[in-house]
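Only a single protein chain was left out; the remaining protein chains are all shown in position.
Letters A, B and C mark the chains as written, and numbering starts fresh at 1 in each.
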Amino acid sequence: MTLEMKSIFNNELDHWTLEVQGEIDVFTAKNLREEMIRIFSEKQKDIILDFNKLSYIDSTGLGVIIGAYGRMKEKGNHLIIVNAKQNVLKLLTITGLDKILIRNTF
Amino acid sequence: MTLEMKSIFNNELDHWTLEVQGEIDVFTAKNLREEMIRIFSEKQKDIILDFNKLSYIDSTGLGVIIGAYGRMKEKGNHLIIVNAKQNVLKLLTITGLDKILIRNTF
Amino acid sequence: MADLLKFSIPGKPEYVGVVRLAVSSVANRAGFDIEAIEDIKVAVAEACNNAILHGIHDNCCNYEVVFTLDEKKLTIEIDDNGRGYDTVNYQEPDLSNPKEGGLGIFIIKALMDEVQINSNTGKGTTITMTKYI
Partner (left out) sequence: MADLLKFSIPGKPEYVGVVRLAVSSVANRAGFDIEAIEDIKVAVAEACNNAILHGIHDNCCNYEVVFTLDEKKLTIEIDDNGRGYDTVNYQEPDLSNPKEGGLGIFIIKALMDEVQINSNTGKGTTITMTKYI
């Protein structure tokens, strides 16, 4: 039940990478929401969510991501998830979010 | 709550090494008892318990070790614990078992 | 005979992690494989979320998680004495048009073999889910 986040802006590729470590759940999801809002208002660019070190996500976490996706889409920006583990990928697939948040190439 | 054990007889040093992995508790302690009885009856030699991979022990586990210590002492054999982790060492110290089961040199 | 485990947990987000760990441990003991353990963990956590977010008012009370375990199946009941809701009006989420909410029950149904919800407005909600071993 801990969530650590590291946001780095990649000048070369002109996007944010937000690396998430731990668990996104009903207790920690608000921290992800705040961090996504913070970086997107700092620099209104695409965001890559790196889920390499994410061990768990629940529907409140997915809700936060859907919210950010919607707000960013309005402004013409992309939100993309990379490196999701099997269990996280399963939830993205069940909910159809893989279709809009995961791309083979960016 | 799993316990895995590997017993190897060391011909050179003329003793058993019993490597224990996992947790010794009220559920698994009987397996340790059986293994110690089995190897000691196969070859009546000293036993080195290697606790390098032991993450937990409770008083039922300590009881099994004390029992084996007593039976082996009667026959003139030694039972020695090596590589105990901090938390396991703490219990051995609290119960005074460090004095009879841990040696600086073997 | 079936084994029964009962947990009573404060209706606060910070304790759902305790339930998740306990659920994983019970499911592991029951003999489920890693993927099934994960499914059960997620499904139970979603039901706990609902008890906390929709059922119970302002951290006022505890909810219960009850496990019944036999050789063939694990049944888990999550029970709150909260607000309750009208289950008849429940609408499945439209996956082609994602919204911020409304995924919990859908996910539970996707992950468990049987799901039953009993809710009474003003009295509370019981969701019962089963997974076969």
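The rule is simple: a residue touches a chain if its C-beta (ideal position, glycine included) is under 8 Å from a C-beta of that chain, and two chains touch if they have at least 3 such contacts.
Computed from a predicted structure; not experimentally measured.
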Problem set entry | Given B:10, B:44 or B:87, the one touching the chain that is not displayed | B:87
For this session: Against the chain that's been left off, what residues of chain C make contact? List them.
Result: 3-10, 12, 14-15, 17-18, 21-22, 24-26, 29, 62
Problem set entry | Interface residues of chain B (partner: the chain not displayed) | 1, 23, 25-27, 56, 58-60, 62-64, 66-67, 69-70, 86-87, 90-91, 94-97, 100
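Here is the rule we go by: only the chains that are shown with their structure count from here on.
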For this session: Could you please state the distance in Å, as a whole number, between where the Cα atoms of chain A are centred and where those of chain C are centred?
Result: 25
Seminar exercise, completed: Expressed in whole Å, how far the mean CA point of chain B lies from that of chain C is 42
For this session: Indicate the whole-number Å distance between the mean C-alpha point of chain A and the mean C-alpha point of chain B.
Result: 48
Exercise. On chain A, where are the residues touching two or more other chains?
Worked result: none
Exercise. Can you list the chain C residues in contact with two or more other chains?
Worked result: none
